[in-house]
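For this depiction, one protein chain was excluded, whereas all remaining protein chains were kept in their positions.
A and B are the chain letters, set down in written order, and residue numbers restart from 1 in every chain.
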Amino acid sequence: MRILLVEDDAEVARFVRKGLQEAGHVVEHAANGRDGLFLAASEQFDLLVLDRMLPGGVDGVRLVETLRAQGNRTPVLFLSALSAVDERVRGLKAGGDDYLVKPFAFAELLARVEALGRRPAGDAPVTRLRVADLELDLLSRTVTRGGKRIEVQPREFRLLEHLMRHAGQVVTRTMLLEKVWDYHFDPQTNVIDVHVSRLRQKLDKGFDKPLIHTVRNAGYMIRAD
Amino acid sequence: MRVLAAVLLCLAPALPAAAAGEEAPVRVTSGTPEYCGALAARFAAVRRAAPPDARALAAEGTRLCGRGHVRTGVAKLRRAIRLAAPEPE
Partner (left out) sequence: MDPSLPAVAPSGAAAAVPRGGMAPPAGDRRERAPRGPGLPPPSGEDLAAGPPPAEGPLLHLLRSAGFRFALLFAALFAVSILAFALVLWWGTAGALDRQTNAVLRADALALEERWREAGASGAAEAIEERLAVDAEAESIYFLRAPDGRRLAGNLDRWPPEMEDASAVWADLSVTHDGQRSEARLHAIRLPGGHRLLVGRDVSDKIRLRQLLAEGLIWAAGFALLFALFGAWLLRRALETRLRPAFRTAAAIAGGDLRQRVRLTGLGDEFDRLGATMNAMLDRIDRLMAGVKGVSDAIAHDLRTPIARARAKLEDALRAAPDGAATAEEARALRAAIEEGIADLDAVTRVFQALLRIAEAEAGARRAAFAPLDLVPLLADLAEFYGAAAEAAGQRLETDLPASVPLTGDRDLLLQAVANLLDNAVKFGPPGGTVRLSARALPGEPGPAGAALVAEVTVADEGPGIAPADRARAGERFFRADASRNTPGSGLGLSLVLAVAHLHRGELVLEDARPGARPPGLRARLRLASG
């Protein structure tokens, strides 16, 4: 992916840039809002990673608002030191697609970058998700594996759906919390792990090949092998 | 408002209605035919000195008393006497 990183803190920028490059992405970097806006408007990127607070008159929110006003729909991930709930809401309202509060684990950033950057084009609505022999029917809301019906709770269905929509990608616990439960706080316990392991038990019972994998220090991934 | 008026009227000082006893009230006797006669006699005593219109008044008063209009008769006779004696001592 071709990613534009607009971040004024050189240390963080270097760290993010290096990490993303190691993960196989091409990263352009701008140190202030003005340069960032110029780059974002003049070149084609798959994803923008923006600091919410930027020096030089154009902060992250202004930058996104300007881009969106020009019809630029490139996905935007906000990085911010501001954690207040309404700051997050403001960032998303301005046209951001995701919001990550500093400090963050690089794995969290990477998972979110890949989730945003590899979003399906979104023209044909998906009605059926498939990973190996696991099938999820979004219309009848049923789960089958190897043709065998698996009973899941509504919340487990949504959890599985989110994992399968990002099959092959790391999905972090925070992402699950935000996207599946719509909770924007730290639950302080490993509740997510409990829910995932319950789902895993249901899916893998009677099959020798596990589908949901734990990615150390990052989260979970569903994949065929 | 009417009730209020009634209450205030009752409270107004010196209303004599309450003074009426259960027995028949005192009667004023200067409205009787006898008094007419007394007044006529009194006028007769001053008749000669009286001006003509006093005499006419007295005559009319006596006539009215005779017809039973005692009240007006007495009033006319009294005015006649007053005219006859313009300066009562």
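Definition applied: contacts are C-beta pairs under 8 Å (C-beta built on N, C-alpha and C of every residue); 3 or more make two chains touch, one makes a residue touch a chain.
Note that this is a predicted model, so its numbers are computed, not measured.
Enquirer: From the listed residues A:Met1, A:Leu39 or A:Met53, report the one that touches the chain absent from this view.
Expert: For the chain that is not drawn, the touching residue is A:Met53.
Enquirer: Using the touch definition from the top, which of A:Met1, A:Leu39 or A:Leu82 touches the missing chain?
Expert: Looking across A:Met1, A:Leu39 or A:Leu82, the contact with the absent chain belongs to A:Leu82.
Enquirer: Name, in rising order, the residues on subunit B that touch the hidden chain in the full complex.
Expert: For subunit B, the residues touching the absent chain are 1, 4-5, 8-9, 12, 14-17, 19-21, 23-31, 35, 38-39, 42, 70-71, 74-75, 77-79, 81-82, 85, 88-89.
Enquirer: Kindly note down the residues of subunit A that lie in touch with the hidden chain.
Expert: Where subunit A meets the chain not shown: residues 9, 11-12, 15-16, 18-19, 53, 81-86, 89, 101-106, 153, 155, 181, 183-191, 194-195, 198.
In this section, only the chains that are shown with their structure count from here on.
Enquirer: Could you put a whole-Å number on the gap between the CA centroids of subunit A and subunit B?
Expert: About 120 Å separates the centre of subunit A from that of subunit B.
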